[in-house]
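Structure first, commentary second.
Every protein chain except one is present and positioned as in the full complex.
The first chain written gets the first letter, and so on, giving A and B; residue counts start at 1 in each chain.
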Amino acid sequence: MSNDSLDPRVNRLKLGEAGEVVKVEEGENWNIYEVFHQEKRGAHHEHVGCVHAPDPQLALVFAKEQFARRKKCVNLWVVKSADILAFDVEDEDMFANNLEKTYRDASGFKVMEKINKFKQSK
Amino acid sequence: MINQAAIKDLIIKMADDELIQGHRNSEWTGLGPVMEEDIAFSSMAQDKIGHAWALYRILHEDLGGEDPDRFAFLRPEKEYRSAHLVEMPNGTYDFSLMRHFLFDQAETIRYESMQESSFESLRLLSKKVKGELKYHTLHANAWVMQLSKAGEESYGRMQQALNDTIALAAGLFEASPEHEAALIEDKVYPGEAELYRRWLDRIYPVLVKASLNLPAITAIKPVYGGRQGIHTIHLQPLLKEMSEVFNLDAEAGW
């Protein structure tokens, strides 16, 4: 059957009538899984995007080609988006004072200054 | 000294299968059932065409064959050695998936058997494609299992697809009578009968787990002919398409 297309591939298909109504049902593209990519052994897995899949097994199969077909990759994780717990973006202020708490940082302790002062005092 | 005519015959069969199967699978690129699967299936089509290219290069570089592009795309139909399975049009996705499952399991068995081949180029290639084929069979097994366990309609489709493809797939193991003994004796590979046995052993447990019924082995009548240059009506139109641009000017660079 010919569809009168310039595309031989299309001419092999049995296309429907123009104007035919085709609707996809909500949920037909399955659930959403977040994908984490490990570039080399020893590195963290990093979030790179998500895939739609019916279960974790196929999510992993899909993630492999969508997120690791080009660049270096040694491993992938997938996890259902619905299972991710995150802070609300409005809670950003909880992290606001982190930088002021210098007692958590090496830079908060001036050891050399004290040693030099001690040496000079001798 | 390995029998050169026999090894050429073997490599042409393998390469033509991969070339045609790769083309068939590539027709799904952009039209798959869901974008994620479209991408995965396209990668595997590329891998197949890539394997074919590697095999034609072996013919060209080690065995005095023609330029890989000319050999792959500009032969008359009679000189192709592809099996009927790979020539069949894509049909619906169940057919394409089942063919992919049966073909890739066969391909895997074949390359595995060549990891110790006396013919170095095949030995090297079989090691190189190992990881790719692992993914292909992982993908194929996952789909066959899932769709066979996903309700009546889906199960029915998968069983029908298996019924429609099994004899065609068995035809992948059609031996070339004049060369087979030499290839086995020269330890190029263990021979088609042995590969067929290993393949059945490999697909059987997956099909059982998927609750699909494999016909009795003796009832499977392999569809032969492709290896002798006798093809289905579907091959010639595809070959015409594949060579269309080249044939505008076969001497030009494209």
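The working rule: contacts are C-beta pairs under 8 Å (C-beta built on N, C-alpha and C of every residue); 3 or more make two chains touch, one makes a residue touch a chain.
Rule of thumb we're sticking to: contacts and distances are computed from a predicted model.
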| item | value |
| --- | --- |
| Record-based protein name (UniProt) of the chain missing from this complex, from "1,2-phenylacetyl-CoA epoxidase subunit A", "Molybdenum transport system permease", "ABC transporter ATP-binding protein" or "TonB-dependent receptor plug" | "1,2-phenylacetyl-CoA epoxidase subunit A" |
| Among B:36, B:87 or B:132, residue touching the chain not depicted | B:36 |
| Touch list for chain A against the chain that is not drawn | 3, 5-10, 13-16, 18, 20-32, 34, 47, 49-52, 54-55, 58, 66, 70, 80-84, 86, 88-89 |
| Residues in chain B touching the chain absent from view | 23, 26-27, 29-39, 42-43, 45-46, 49-50, 53, 68-69, 72-73, 92-93, 146-147, 150-151, 153-154, 157, 238, 241-242, 244-246, 248-249, 252-254 |
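Keep in mind that, in the parts below, only the chains that are shown with their structure count from here on.
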| item | value |
| --- | --- |
| CA centroid of chain A to CA centroid of chain B, Å | 35 |
| Touching residues (chain side chain A, partner chain B) in the complex | 8-9, 12, 29-30, 51-55, 57-58, 61-62, 64-66, 69 |
| Complex contact set, residues of chain B against chain A | 27, 34-37, 39-40, 43, 89, 135, 138-139, 142-143, 146, 241 |
